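These notes are about the structure you will find just below.
Note that one protein chain of the assembly has been removed; the remaining protein chains are unaltered in position.
Note that the chains take the letters A, B and C in the order they are written out, and that residue 1 is the start of every chain.
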Amino acid sequence: MTVKAAVAGASGYAGGELLRLLLVHPEIEIGALTAASSAGDRLGQHQPHLVPLADRVLAETTAETLAGHDVVFLALPHGHSGEIAARLGEEVLVVDLGADHRLRDASDWQRWYGGEHAGTWPYGLPELPGAREKLYGTKRIAVPGCFPTGGSLALAPAFAAGLVEPEAHFVSVTGTSGAGKSLKPHLLGSEVMGSASAYGVGGAHRHTPEFAQNLGLVAGERVTVSFTPVLAPMPRGILTTASAPLRAGTDLDAIRTEYEKVYHDEPFVHLLPAGSWPSTAAVLGSNAVHLQVTVDADAGRLVVIAALDNLTKGTAGGAVQSANLALGFEETTGLSTVGVAP
Amino acid sequence: MTVKAAVAGASGYAGGELLRLLLVHPEIEIGALTAASSAGDRLGQHQPHLVPLADRVLAETTAETLAGHDVVFLALPHGHSGEIAARLGEEVLVVDLGADHRLRDASDWQRWYGGEHAGTWPYGLPELPGAREKLYGTKRIAVPGCFPTGGSLALAPAFAAGLVEPEAHFVSVTGTSGAGKSLKPHLLGSEVMGSASAYGVGGAHRHTPEFAQNLGLVAGERVTVSFTPVLAPMPRGILTTASAPLRAGTDLDAIRTEYEKVYHDEPFVHLLPAGSWPSTAAVLGSNAVHLQVTVDADAGRLVVIAALDNLTKGTAGGAVQSANLALGFEETTGLSTVGVAP
Amino acid sequence: MTVKAAVAGASGYAGGELLRLLLVHPEIEIGALTAASSAGDRLGQHQPHLVPLADRVLAETTAETLAGHDVVFLALPHGHSGEIAARLGEEVLVVDLGADHRLRDASDWQRWYGGEHAGTWPYGLPELPGAREKLYGTKRIAVPGCFPTGGSLALAPAFAAGLVEPEAHFVSVTGTSGAGKSLKPHLLGSEVMGSASAYGVGGAHRHTPEFAQNLGLVAGERVTVSFTPVLAPMPRGILTTASAPLRAGTDLDAIRTEYEKVYHDEPFVHLLPAGSWPSTAAVLGSNAVHLQVTVDADAGRLVVIAALDNLTKGTAGGAVQSANLALGFEETTGLSTVGVAP
Partner (left out) sequence: MTVKAAVAGASGYAGGELLRLLLVHPEIEIGALTAASSAGDRLGQHQPHLVPLADRVLAETTAETLAGHDVVFLALPHGHSGEIAARLGEEVLVVDLGADHRLRDASDWQRWYGGEHAGTWPYGLPELPGAREKLYGTKRIAVPGCFPTGGSLALAPAFAAGLVEPEAHFVSVTGTSGAGKSLKPHLLGSEVMGSASAYGVGGAHRHTPEFAQNLGLVAGERVTVSFTPVLAPMPRGILTTASAPLRAGTDLDAIRTEYEKVYHDEPFVHLLPAGSWPSTAAVLGSNAVHLQVTVDADAGRLVVIAALDNLTKGTAGGAVQSANLALGFEETTGLSTVGVAP
């Protein structure tokens, strides 16, 4: 018996990626596709790569058009999912790909996003200590932000094992699709090709409190976070350079052993063999996170590199992975660790 | 009962794409992986995106390492497959992704490639008139060149129906992976990024006789071919602008009707709705060809735009599609029309 | 005594490139900078690469703000320059980088652009037979379109010498800056990176009549033109593949001799040595056009490849070159044949 899913925000990048994944999901049938300003259009006008769905017509995003599904994926701008979720019924699995239900602390929400906090839902990053259990059978999932996904997995084992001081530093090089289809001058092809640029510097990016929340929970103490995103000329992919000060007596062997132990059975976290380094090309379109760890002895720091596809594991693939757990499917159903390269 | 396949040339781009597709093929099991200078390496060193095969070790490409398989895919430089195929036994399905067995005319082979002609095998472009039938149950398949794949499908219906004069003009914008992993200065990232350049101009590209062979067979008369490839800053994709002089009395309606008729039931040829134009992004990683047709009334020409992924439909996907026919599987088994975008 | 120049449309790509060139022009002083919706902004907000002008404030584009200059460069959307030019006085050199004054035939204007034809000004492509003389001392210049610049120079010598039949075929691969800073979804970085796409196919691009006008004048008879632009993932550059049917008795030697003769003394047209092929990288930021010619004997066609920078020789550099002639300066003043590569 397949499960029927609606996708709200089907004309955007996150919605498109979700549909790409659902098209090969053996247990999920694609139901209503909805959008805001694109309602009434054929999906093919917005997602020409989704040939099997090209002639589906986009409905308006309302509680009515989303009703009658077992699962509703919300790929909406932040601030829009709380109200719709409230009207969908408690028996429906609602998966929020936006930011609304990620933060635990309402004051964090107000500082970083503004407006009323919609509440906190189980956090859809099963590889984080304690997270998977809360996803089994849940009816509400908050999909993590694309940056905290890779960054948290990069340092969580070190914090959990007390190998580093509670001070994390992240610089994440990201492709442009993370910004969505927004018509902003700095996102034009002419501007981004051939150029790297920084934004949200100095702790100004909204994913910062999510990093701190995740790592704080793992470390059992407040973790100071410095995070800088850098926009690079590629459509997809995030490469995060993560580091933290090593605690005395920790060496690379101990770290590697710890990471191998933690991630050995994780289907989507792939610790590379020593000497290999992650690249975003190797995870394009896949749900895998590639990691490599090393020690900078002179600087006294653990350095971890993490690569993922911001739209797949960083958004839509993470959503499907968590939905699988909520629906009682095998966690890997419909998902792949195989990238499209070159 | 699954079929066991070996891949020769597994460290290259064509071999890598083939493995990506075989990993999701429900009827084919991946056997030996072989290479030339990379023999002895882990596959993960060369294809980090193929996580499930990362620890497979590359054998040397010999008739011995390839023996014992039901299917052998040869992704080798031209001139290497004839001898190996001869030693593989007639009961084995041999699929040659290289150029050796595409041309019918030995003098064409000698002019364009040099050396002895290895022979002519059934041509793996099922959508070409008369081609599909020859692939059912065959034990030898010559996979078409990436450029003739799109170019032939772009104009074949017009030639078959006698709508245009026998004079075809092609300019194909291609990504860099078509040139393979060759360590040549003009293929360095620093050289190709931000740059478009022409090569093989004036009928100098080796795919030219293959265009002429395909269209001549369809038209039933000699077709003059002008073909220019242009290298563009992208890893994958071919966008072909094809044109031919319209015969008197032909209009766009007649052309569109003809193309719709010819391609209506083809699972991998997708004629876009009027007003939409193909882009290579929409077919990245997919086995689809996107087409659009129009008439340039002032110039008196039919103009057809075709987009495909040179590594998928243009090489490895085309190989799997034809192998499906040879093996008695559904033609679409393990293949997709869904691209990875953006 | 330097000449004072105003630039209307200073916040756009053409305006920015013009300012980049004027900053090193020894005879021209930069006066008013104007814009439409960006009026009031610092130039640095829109053109961060023009550091010496970063604090200049953009005025509104009106006849008043542009008054009091010896030269006024108009980098405006089409349809806007006629009226402003009329109010600037006949003693002012007005250089229109837009399309308004390029076409000689008012019916062509109405068919391709619509609205009233603003008139025809001397055409700023000095390398075209007969064009240079009309630019000496003129007070009005119509800067050519970026596509017809390269395409016309590619085939003009062949048409002028009667070496080819009057039937020209062009496919031009172009960077994205030719479309300006328009906020359109298909111009987003996420859409253009990794993708080639066609547009304006079938003679639908507005530069088509300009090709036909240029070549018709050179050939002395009507030339049929087929033109297709292809958008490629790079900010700048146009690589044009041009071809035409050879007349009987013409061979490559004759063609090469003719092209060498015609372009030998042209400072900005660089016929490459035999065996070298143009790339847009080699002309980035330069005012040079790189050409290579060959003969496709099987197809019976002359094939010419031309590379130029659409913003430099294709727009702003061409404007400065023609303005130099109009102002009595050396034609090459302030311009360079040196590109920025890699």
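Going forward, a contact is a pair of C-beta atoms (placed from the backbone, for glycine too) under 8 Å apart; a residue touches a chain by one contact, two chains touch by 3 or more.
Being a predicted model, the structure only gives us computed values, none of them experimental.
Chemist: One chain is left out of this view; which of A:7, A:143 or A:295 touches it in the full complex?
Modeler: Result: among the candidates, A:295 touches the missing chain.
Chemist: Considering the complete complex, identify which of C:51, C:183 or C:274 is in touch with the unshown chain.
Modeler: C:51
Chemist: Under the stated touch rule, tell me which residues of chain C contact the chain that is not displayed.
Modeler: Its contact residues with the unshown chain are 13, 16, 20, 23-24, 42, 44-45, 47-52, 54, 177, 193-194, 235-236, 270, 272-273, 276, 279, 281-286, 288, 290, 336-342.
Chemist: Even though one chain is hidden, which residues of chain B still touch it in the full complex?
Modeler: Contact residues on chain B toward the absent chain are 13, 175-177, 179, 181, 183-185, 187-194, 233-235.
Chemist: In the full complex, which residues of chain A touch the absent chain?
Modeler: 167, 169, 171, 173, 190-191, 193-199, 201-204, 208, 212, 224-226, 228, 230, 232-239, 241, 243, 277-282, 284, 292, 294-301, 303, 305, 307, 342
To be clear about the criterion, only the chains that are shown with their structure count from here on.
Chemist: Residue numbers at the chain B-chain C interface: does the shared fraction exceed half, giving same, or fall under half, giving different?
Modeler: Same, since over half the interface numbering is common to both chains.
Chemist: Would you identify the chain whose C-alpha centroid lies closest to the centroid of all protein C-alpha atoms displayed?
Modeler: Central chain is B.
Chemist: What whole-number Å value describes the gap between the mean CA coordinates of chain A and chain C?
Modeler: Those two chain centres are 45 Å apart.
Chemist: If a residue has to touch 2 or more other chains to count, which residues of chain A qualify?
Modeler: Within chain A, the residues that touch at least two other chains are 13, 177, 193-194, 235.
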